[in-house]
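One protein chain is absent from this view; the other protein chains keep their places.
Coming up: chain A.
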Amino acid sequence: MTALVLVEHDGGALKDATLPAVTAATKLGGDVHLLVAGEGVGAVAEAAAKIAGVAKVLVADGAPYVHQLPEAVAPLVVGLMGDFDAFVAPATSRGKNVAPRVAALLDVMQLSEILSVEGPDSFTRPIYAGNAIATVQSTDAKKVITVRGTAFEKAATEGGSAEIAAVAAGEEAATARFVSAEVSKSERPELTGAKIVVSGGRALQNGENFSSLIEPLADKLGAAVGASRAAVDAGYVPNDYQVGQTGKIVAPEVYIAIGISGAIQHLAGMKDSKVIVAINKDEDAPIFQVADVGLVGDLFKVVPELTEKL
C-alpha cells in the first residue's frame, strides 16, 4: 500500500508533527512518499528527503500553496491520489482542516486520529473524549487517515535519501483568501512535543499568578506550559496553551497538573502521559484518580517551594 504523507511545515522548516505520521504510514506496509505543498519550500523538501523510511518527496512549490489553504491543497492531493492507496496527515489543525476535504472529494470515509495500525485496513482510534477505543475497518479502496502524533514514535530525521520530484502546481483557491496570522510567541518547547509539561488551571486566579508561579517551574524543568480550558477562558493564557479534547493532545514523559480539577475533557488531552503529577488543594479532585504522584496542598505555597527545591 503506497502512502502519501502530508508534510507539516511553516514555510521555512519541517515540523516535528510530520514524523509520527511517517511512522504510521510506514506501518501500512508499502512505500512512503511525502508531499510538501507551499511556496519557496526547498529547505523543507531537503529536510523531508532525509527522513528515514521515505522513498520519494513530491514538492508542489507555487503561489497557490503559500498559506496551504485546504481549498487549494485538497485538489492538489486528490490529483496525486491516482498513484497512492492512502493519504496520511498528522492530526494537527492543518491536517484536520485538509484531510476530510480530500476524503470527501475521493468519496471515502476518513479515519480520524488513529492510535495504531492493526492491519492494512484496520485501525484503532479514540472516541468519546478518549473514554473508549474503537477498532475500525475501512471498506474504502483508498484510505484517508489522520494520525495522533503522541501515539506513534517519531521517524528519524536522518538516514533517508529520498529523491525529490516537483509536481505541477494547480490553481489558486477561488473561494478562500488568506488575510493574516497571529502567532503566539514562546521560547519554551512546543507543547505537543515537550518531554515535560507544566499545566495550570483556574485555581491560579489570574494571568500574573500564571507567569509568576507556573512559568518559573516550567523553566526550571525545561518544560512546556499548558493550561486547562478554564484558565484559557479566564484569559490567563492564550488559546493555544489549552490541553484537552478541544485543545492539544499531549503525552509527555511527565505532566504536572497544578490547580486543575481533572474534568474528562481535560483528561482526554493528557491521560496518556507517562507520569502524571497533580497538585491540588481539593483531595477529592478527579485529577488524583489518574495521577501517579499527588500532593494535596495550596499551590500558592507548594509551587514556589517546589521551584526553589528543584
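The definition used in the following text is that a residue touches a chain if its C-beta (ideal position, glycine included) is under 8 Å from a C-beta of that chain, and two chains touch if they have at least 3 such contacts; residues count from 1.
Basically, contacts and distances are computed from a predicted model.
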**Asked** According to its UniProt record, what is the protein name of the omitted chain, chosen from "Electron transfer flavoprotein subunit beta", "CRISPR-associated protein, Csd2 family", "Tyrosinase cofactor" or "Cytochrome d ubiquinol oxidase subunit II"?
**Response** "Electron transfer flavoprotein subunit beta"
**Asked** Looking at A:Val88, A:Ala194 or A:Ala291, which makes contact with the chain not pictured?
**Response** A:Ala291
**Asked** Which of A:Thr157, A:Ser212 or A:Gln265 touches the chain that is not shown?
**Response** A:Gln265
**Item:** Residue touching the undisplayed chain, where the options are A:Met1, A:Ala52 or A:Met109
**Value:** A:Met109
**Fill in**
Across the whole complex, the chain not displayed is touched by chain A residues 67, 69-71, 74, 92-94, 96-105, 107-113, 122, 126-140, 173-184, 192, 196, 221, 229, 232-233, 238-240, 245-246, 248, 253-254, 264-265, 271, 275-277, 279, 283, 288, 290-297, 302, 305-306, 309-310
